[in-house]
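Excluded from the complex is one protein chain; the other protein chains are retained at their positions.
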Amino acid sequence: MKLHVLYFARLRERFGVAEETLDFTGATAADLISQLQARGGVWAEELAAGRAFRVAVNQDIVALDAAVPDQAEVAIFPPVTGG
Amino acid sequence: MKLHVLYFARLRERFGVAEETLDFTGATAADLISQLQARGGVWAEELAAGRAFRVAVNQDIVALDAAVPDQAEVAIFPPVTGG
Amino acid sequence: MKILVQSEAFDLGAEVAALSQGRTDIGAIASFVGLARGMNDGSGVQAMTLEHYPGMTEKALARLVEEARSRWTLLDVTVIHRVGRLLPGDSIVLVVVVSRHRGEAFAACEYLMDALKTRAPFWKKEETQEGERWVEARASDDAAAARWIEP
Partner (left out) sequence: MKILVQSEAFDLGAEVAALSQGRTDIGAIASFVGLARGMNDGSGVQAMTLEHYPGMTEKALARLVEEARSRWTLLDVTVIHRVGRLLPGDSIVLVVVVSRHRGEAFAACEYLMDALKTRAPFWKKEETQEGERWVEARASDDAAAARWIEP
């Protein structure tokens, strides 16, 4: 299935990508993170276990075991620091 | 000794007096309250034990056992309700 | 520190600007405005009159602000309380606290309102359809103020 993936703030800068559409064969947010980690380099580094990042699926922050539906908008970003 | 005594809000209206200068032979705020209660009528009623009123000596709220110095400004008033 | 007791209305925006303009060390501005309501304890209120104890009032408010400044690291505080006759919708009291961090500004602002409600010599008299009545002190205000008493 296809996902639209967005990156924000420090992760957007580190990855050098603001958004992309990708093919996804997994089921959960954790599966997507694994797929991105497999790219190696900054991807493996920033998304390693224990690193602080957040995942939103269709604009709701979710836990890593959340299901990711086809055509979902998934965002990956650092802990928020507004206000 | 002489005291300058002020009354506020409901007590001012009930007593029909805003301020007075009086001779005082007691020592504490409780003594002054007793002296005023002895006037009878609304004084005895409003200053009876168990009625809610506050006493300030020289513009600080005090407990009834506080000393009242000569020439003090003493104020007697209901619990406050501003803000 | 600015403490005023006045019959005139105040301007929240102007008071906040006066505290914060030209400074770059303030991270948080917490403010509170209390208003006269048109309904209280089930009766329509046409107007209210605020009486105070001139001389003691300013002194009592200054003491409350000093207490707040000794509890929290604050950059500045403004307290304005109106007296005289007010109509429903009119503002009664303003407290503005500026500090580096929000926790301190919120705590000090709420502390000042709770303390003011129980320890500053103001009294409200309401004009209702049934006549005039002095507002009674509320147990909830005593309870709110008691929260801040350190064990």
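A few remarks follow.
Order as written gives the chain letters A, B and C; numbering starts at 1 within each chain.
FYI, contacts are C-beta pairs under 8 Å (C-beta built on N, C-alpha and C of every residue); 3 or more make two chains touch, one makes a residue touch a chain.
Here the structure is a predicted model, which means the values were calculated and not measured.
Of the chains on view, those touched by the hidden chain across the whole complex are A, C. Those residues of chain A that touch the chain absent from the view are 6, 8-10, 52, 56, 59-61, 75, 77-83. On the side of chain C, touch with the chain left out of the figure occurs at residues 11-14, 16, 20, 22-39, 88-89, 100, 102-103, 105-106, 109-110, 113, 140, 144.
One rule holds in what follows: only the chains that are shown with their structure count from here on.
Centre-to-centre separation between chain B and chain C, using Cα means, comes to 26 Å. Between the CA-based centres of chain A and chain B the separation comes to 71 Å, rounded to the whole angstrom. Among the residues of chain A, none is found touching two or more other chains.
Shared interface positions of chain C, i.e. residues touching 2 or more other chains, are not present.
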